[in-house]
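For this view, one protein chain was removed and the others were kept in their places.
Read from first to last, the chains carry the letters A and B; within each, the first residue is number 1.
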Amino acid sequence: MAKVRTAIVATGQTHHRSSRLDVNGIELIHEAVSRCLEDGDLTIDDIDAVVIGNMDHFEGINYVDTWSIDGTGGFMKPVIKVTTGGTTGSTVGHCGYHLVASGMFDKVLAVGWEKNSESDTTAAITTAFDPIWDRLVFAGAISGLAAEAMAYMVKHGVTEKDAARVAVRDRKHATNNPYAQLRKEITIDDVMNSPMLSDPIKLLDVCPRTDGACAVVFASEDYAEKICDRPAWFHGVSVKHPYNYLGDYEWENSLPSMHMASQELYAKVGIKEPLKEIDVMELYLPYSCAGLSWIEALGLCKAGGAPKLLWDGVTDMGGELPINPSGGVIATNCIGATALLRIAEAAIQIMGRGEKRQVPDVKTALASGFGGCFWSDVTILKSTKPK
Amino acid sequence: MAQKQQDQELLQYKSRIKVPYTWSVGEVGSRFLMELKENKKIWATRCPSCDMVFVPPKKACTYCFSDIHEWVEVKDEGVLQTFTVVRYETPLIPGKSPQIIGIVMLDGADTGIVHLIGGVPHDKVKVGMRVKAVFEENRKGHILDIKHFKPI
Partner (left out) sequence: MNGVEDITIIGVGQTAIERRKPAETFADMAYEVVTKALKDAGMTIGDIDNIVTTSNDFWDGRTISSMAVNDAVGAGLGKNITTVEGDGTFSAFYGMCRILSGSYKNSLVVTHVKGSISDNIHITNGIFDPIYMRPIGLDALNTAALQMRRYMTKYGITEEQCGKVSVKNHANALKNPYAQIKKAVTLEDVMESRVMADPLKLLDCSPISDGAAAVIISGEESAKKHKNAVNVRGVGYCADAYFLGDRDLADANALDMASSRAYEAAGITDPMSEIDVAELYDAFSYMELMWYEGLGFCAPGGGGKLIDRGVTEMDGKLPVNPSGGLLSGHPVITGGLIRLIEACLQVRGDAGDHQVKGVKTALAHGVNGACGQSHCVWIVGR
């Protein structure tokens, strides 16, 4: 039980682009922070503490927390950095939550950002893996995901077209999101005809590289309702980062860390039938096939049952459980921000600020984070206060 | 296999990270650096709320977070606030060892700029000296278009 009930009361993000030459990293962060303060009708003086995250090697800045002061407004405030690879954004979001729920601060600004245009993404990601055992045979994020996709497709007879349906959905949803990077619809054929990157992942199956930032304000119960008329209340988080070596991963099971994290969280908040009880999900799906195997890990259906959910339109806007109304990661992937964007977009749905991408009547939203060595983070937000 | 060996040879693996970077300077920084390159002038920005003049220029104020739009030119000379003579070998400081690094408060600015101090024997450098920017002949739009600051 949280000591202090905590909610998200304001969000801000940049218009995500493949490259923002008009701003340096600090200025990119400032943009998202300014928009977030505006969203909550707040000034920087209202902020009690700052938490920031990104993946160091993408911008080559050491000690980003102290470097980014001009961007976060952290001058003479408590500032801390958290980072866990792709899950950084959710790690940042969870930190914002704990800092407020602890009673130590009333209003915390959480920032996730990345300027992927500044580096060779694959070269940087490759440094995540152990230099003695894994690094020399590993080739960035895509090869690991491809191996996982292959294992799942073979096990359940799922096809590349089934996977493509996920990409088509997310790209279509992105057309409703003015902040998304890729805002043009694609067809199944477009995906199938796109260049093969790492069997079976093709160019249009996978996320782009993005420059972008996201800022969120977490507030304690005393302040939340003064700042926002419909705060997005934190009901629970679960984090499972169990693997470190590629050889430890259970390739043939759909993202076990997601299964563990979601089961733990559902039990904590009392969810028994996620498909029925959750109104919207913002999931960190860096590539199409994940949108099949990982929703099975989330307990939306039995193993191998995901393609049917996709083809039946269950996860489209207007369906029983829309997934990624924002367009998700396949439309925008500023890595350090991405998982925080999932939390922010879930909050936006509850706050009713989704405009063209708003799902009607959202009371319960789930956001996920993914990264590292097949790690998973899950967050549940609701329109009602936790007990 | 038996337990830990007493004289186990300890291997080391030498390597390096190779991640090249292309940093975005941004509009504000680009204007500053282009002024160094084209006109040998140093421009700063001024906060509308607290009046602080920033060199290098900022888009938002460090102290009050206000958006900044106003540009002001500052002089290319000012007062040396602090310095050090670097005596260890480092491949990262331009010029021959020992190099001198300092912080200069340019006339008209409220924040100091960190740069090299040159054209002076290192035992003659003093805090409080007035120094002036010496520009390179061939400039690229880079902070080192200023070669160093030299006492005047």
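Annotations
Throughout what follows, a contact is a pair of C-beta atoms (placed from the backbone, for glycine too) under 8 Å apart; a residue touches a chain by one contact, two chains touch by 3 or more.
Because the structure is predicted, anything quoted here is derived from the model rather than measured.
The absent chain, not drawn in this view, touches the displayed chains A, B throughout the complex. Across A:21, A:151 or A:260, the single residue that touches the chain missing here is A:260.
Checked against the full complex, the one of A:29, A:163, A:239 or A:365 touching the unshown chain is A:239.
The residue touching the chain not shown here, chosen from A:42, A:99, A:309 or A:359, is A:99. Residues of subunit A in contact with the chain left out of this view: 1-4, 6, 24, 55-58, 60-70, 74-85, 91, 94-95, 97-104, 124-125, 127-131, 237-244, 248, 260, 371-373.
Across the interface with the omitted chain, subunit B contributes residues 8, 10, 12, 16-17, 21, 23, 25, 29, 33, 54-56, 62-63, 81-88, 90-94, 99, 101-103, 105, 111-116, 127, 142-144.
In this text, only the chains that are shown with their structure count from here on.
For subunit B in complex with subunit A, the residues that touch the partner chain are 13, 15, 17-29, 58-60, 62-65, 67.
Chain contact summary for the complex, subunit A toward subunit B: residues 19-25, 27, 30, 34, 43-44, 57, 59-60, 69-71, 73, 75, 115, 117-120, 123-124, 127, 131-132, 211.
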